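One structure is given below, represented as structure tokens, and several questions about it will come after.
All protein chains but one are shown in place.
Chain nomenclature is as follows: A, B and C, assigned in order of appearance, with residue numbering initiated at 1 for each chain independently.
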Amino acid sequence: MNAAEELKQALPASVVSTGMQVEKPLVLVKKEDLLEVAAKVKEMGFDHLSVVTGVDYVDRFEVIYNFFSYGKKENLVLKVVLDHEAPEVGSLTSLWKGADWLERETYDLVGVRFTGHPNLTRILLPEGWKGHPLRKDYDMSVEQFVTIGEDGEDIVSTDGSNLLRRK
Amino acid sequence: METEELLINMGPVHPSTHGVLRFKLRMDGEIIKECTVVMGYLHRGTEKLAEMKTYLQFIPYTDRLDYISAMPNNYAYVKAVEELAGIEVPLRAEYIRVLTVELNRIVNHLVFMGSLLLDLGASTAIMYGFREREKALQLYEMLCGARMTFSYFRIGGVRDDLPDDFMSKLNEFIKDMEKRIEDYKGLINGNEIFMMRMKGIGVISAEEAINYGMTGPSLRGSGVNYDIRKIEPYSIYPDLDFKACVRPECDSYARYMVRIDEMEESLHILRQIADTIPKSEVVATQKYGIAPLTGMPYTAQTYFPRIFIPPAGEAYSRIEAPKGELGFYVVSDGTTKPYRVKIRSPSFCNLTAIPKMVVGLKIPDLIAAFGTIDVVLGDVDR
Amino acid sequence: MMIANAYELIVYILTTIGVYEPINNIFMSFGLDDILKIIIMLVEIAILFAFVLVTIMFLTWMERKVVAMVQSRYGPMVTGPRGLLQPVMDGVKLIGKEDIIPEKADRWIFTLAPFIVFVPALLVFIPLPFGESLIISDLRVGLLYIIAISAISPVAILLAGWASNNKYSLLGAMRAVAQDISYTIPLALAAIAVVLFTSSLSTVDIVNAQAGTWFGIIPKWFIFIQPLGFILFLIASIAEMGRIPFDFQESEQELVAGFFTEYSGMKFAMFFLAEYAHLFAVSGIIVTLFLGGWNGPVIPFIPVQITSLVYFLIKTYAVIFFAMWLRDTVPRVRIDQLLNLGWKIMIPLALLNLLITGFVVTAGVIQ
Partner (left out) sequence: MDPVTIDTTKFRPVRKKPETALEKLEDTGLISTVLAARERKGLIFLTTVDQVFNWARLSSLWPVTSGLACCAIEMMAVAMAHHDIARFGMEIFRASPRQADLMFVAGTVTKRMAPRVKQLYEMMPDPKWVISVGSCANTGGPYHESYAVLRGVDNIIPVDVYIPGCPPRPEAWLYGVLQLREKIKNEGYGAKWGLNK
């Protein structure tokens, strides 16, 4: 019995389905119960949160968590499906501190909001950037420029006239 | 006495942030009260570009993530795609892959050693590190003609077979390197000032390191015996004799020593490969995919198809890169281009622990601790 | 005839070739008694400063060549033979650079600070004996004068750091001051131990006390009777010079360029020159105090002034080479470790050294 089925037995109400992602056990979780499931996952010994991925499937968002257990040397994949209009899911920062930046990055580039995150701001792009680049509907034709404000922080605008030499 | 907190802004252009990283420090005199990391000054949108390129076209972009060790990046990406499509790689290609990756591990650690010592104020170690690096780069030039951005890996194998005199050159390099590593140990490891600067600095316990998602040598410096090559063996690593280097001290010195030990282990692996490398093809010759322009199935050929369509699906594959766990999450929708590529970069995740690590230390300690995390900004910002 | 200093040496040479009296008579006939004396003094000072400036330029070249040697490189090669013209080119280039004064800086202090650093760096050379009778002025408080003059530069560094209105500059300046204060004390204490033997602060007396040998082999240098004092003095003076492993005032990897982060062009060059002048001066002082000064075997038929100058320069360059070698080999210590070393180890050791020396001198074991 792999970790996915174990999880399904422990929390049958929260787990939608189980499967395999190549060779890794995969669990599809209800988004409301993610925190509860994650706590259980950590209790099961999956102490390493490898990566948090957000994917835009046009009609929905998927957030995928890859776990690894140092003790049992096993993999586990959690997946939640979010609706496209208001993608929101609970934050795992309280369980894994490493989730902090990974979730911020997902918020920055994909635009998934993590409720309960202590500091959900943009991390790679400057604050004020319009749109989330990894969404499929991101408008690549709009050029955005960054300038430095009085306090040394970034200001984003579509007007590059005080940055560029040639207008 | 009334004191005022000093706000110091380090970077993005600063000699010891290894590129364009920025620290915002809240200081009490010389003591760091709070450290905020600001990144993204090298964010180049690689993940978005992946969606615009074909599977093969994306390989050069992986070179430019962690530009000091490009081979492991290549490897992690092609490994993810191969897992996705279920491609079998010929044995010789696996040997060549491991050879290049381990050679790159040595190069990476040489640059790490040099730049760490440079950050501490000793300018000579980096010269020695780069002197040996130059020799390794000559080997790479024989392989693929490039010095840093190799693009040597192909899905299903590697681009070319080894040149004729490669093995003799490699053996020379190994012999030379053995002596050099002894030199480094003699010059650096016992140095009193070096020990003063490194011991007990940037301490992070094993539990915390795991919780922060640290991987690679930085985690093994905290005493966690976690090496993907050992724990989740891939490629030909199960057949090779080497050990994961672990140090229990949890401080900067341990992280430094792990890397020096790893250089020796990598040399050991290179020696084994030089002895046992088999003869076979270097690219997969099975039939994969459909040529989209002609609609004809590929016939068996000596190179892998340029336009390649893996089945729809997703795969997360990770390898032990010199800096830690490097993973690629590839989603395919059954077209010629990846639907989504997510890069799990070791530098980014290891950097998470820095704000925790440096509270209560001084600026020179921040630089020492940051140096031992071994971060490359191309890898952090992607 | 005993020639005490460079002034008398010039007078002696002029008298020997027979031009001193006629020239002096001409001036005397106009009633200008002291004018020749003043001219000669100005000339000797000009010679000294020219010598020091050329030496500084040479030292920058030497530094780059020594680094290159340690790092298995060539160093400057293209400009002039073996790159010898490199420092000249650097100087000319820096003269032609734009001189930026930051908007928020304190203009006057910002401009003044490099001069306050540079002038004491040259003044230190006045009581330094370059050779037998090759000294501008044999001050009776020579050693005290040197230590006092060296203590001016931290003030100027603080001015520079504060006036720049830059946090890195200010941090660098504060570090420099903390470092200088904590290392001047062991420096002075180690020097005083030497003075106990000579009963004189005059540099010439100190050198003279080191003439001769024991058993015909071992030169009577103070390094052999003051080994601990020598090591303390060496460490403290490297800290005073602010070189790796103690280069906190600039510490490039931490504070960008330390207290002169905001300086450009000629003002920056003055800091640079002062640094090397300091290196030369301190090495000269080490040689004077511990390595026998200009003492060395006498060679017949060659004037002692020349041989002594050569001996002095050889020893000084040996010390300078050591400092450069050290710079390329070791990492930098941390500022608090440095201060700990200064206050908790160096000063007690220096006091102990002084105490033992006092006993030895009182008991009359040596001399």
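By our rule, contacts are C-beta pairs under 8 Å (C-beta built on N, C-alpha and C of every residue); 3 or more make two chains touch, one makes a residue touch a chain.
Please read all numbers here as calculations on a predicted model, not as lab measurements.
J.: One chain isn't displayed here. Which of the visible ones does it touch?
T.: A, B, C
J.: Which residue from B:111, B:158, B:267 or B:282 sits in contact with the chain not drawn here?
T.: Answering carefully, the residue with contact to the hidden chain is B:111.
J.: Considering the complete complex, identify which of C:76, C:114, C:129 or C:154 is in touch with the unshown chain.
T.: Considering the complete complex, C:76 is the one touching the chain left out.
J.: Which of C:44, C:90 or C:180 touches the chain that is not shown?
T.: Missing-chain contact among the listed residues: C:90.
J.: Which of these touches the unseen chain: B:56, B:113 or B:126?
T.: Missing-chain contact among the listed residues: B:126.
J.: Just the residue numbers, please: which parts of subunit C touch the chain that's not shown?
T.: Interface with the chain not displayed, on the subunit C side: 64, 68, 71-79, 83, 85-86, 88-93, 96-100, 252, 256-257, 260-265, 268.
J.: Since one chain has been left out of the picture, which residues of subunit A touch it in the full complex?
T.: Against the left-out chain, subunit A lists 125-126, 133, 138, 140, 144-148, 154, 163-166.
J.: Would you write out the residues of subunit B that touch the absent chain, in ascending order?
T.: Its contact residues with the unshown chain are 12-15, 19-20, 40-46, 48-49, 52, 60-61, 64, 67-68, 111, 126-128, 130-131, 133-134, 147-149, 377-378.
The rule is simple: only the chains that are shown with their structure count from here on.
J.: Average the C-alpha coordinates of each chain, average all protein C-alpha coordinates together, and give the chain whose average is closest to the overall one.
T.: Looking at where each chain's C-alpha mean falls, the closest to the middle is B.
J.: Could you tell me the distance, in whole angstrom, between the mean C-alpha positions of subunit A and subunit C?
T.: Going by mean C-alpha positions, subunit A sits 62 Å from subunit C.
J.: Taking the mean of the CA coordinates per chain, how far is subunit A from subunit B in Å?
T.: 23
J.: Using CA atom averages as chain centres, what separation in Å is found between subunit B and subunit C?
T.: Here subunit B and subunit C have centroids separated by 48 Å.
J.: Enumerate the residues of subunit A that touch no fewer than two other chains.
T.: As it turns out, subunit A has no residue touching two or more other chains.
J.: Could you pull out which subunit B residues touch subunit A in their complex?
T.: So the residues of subunit B in touch with subunit A come to 9, 39-40, 43, 45, 47-48, 51, 83-84, 208, 210-215, 224, 226, 231-232, 313-318, 325, 327, 329, 331, 339-340, 342, 344, 348-349, 351-352, 356, 381-382.
J.: Over in the complex, which subunit A residues touch subunit B? Could you list them?
T.: Subunit A residues touching subunit B: 21-22, 24, 47-51, 53, 55-56, 64, 66, 70, 73, 75, 77, 96-102, 105, 109, 122-126, 133-134, 138, 152.
J.: Residues of subunit B touching subunit C in their complex?
T.: Per the touch definition, subunit B meets subunit C at residues 6, 8, 14-16, 30, 117-124, 127-128, 131, 191, 193-194, 196-197, 362-365, 367.
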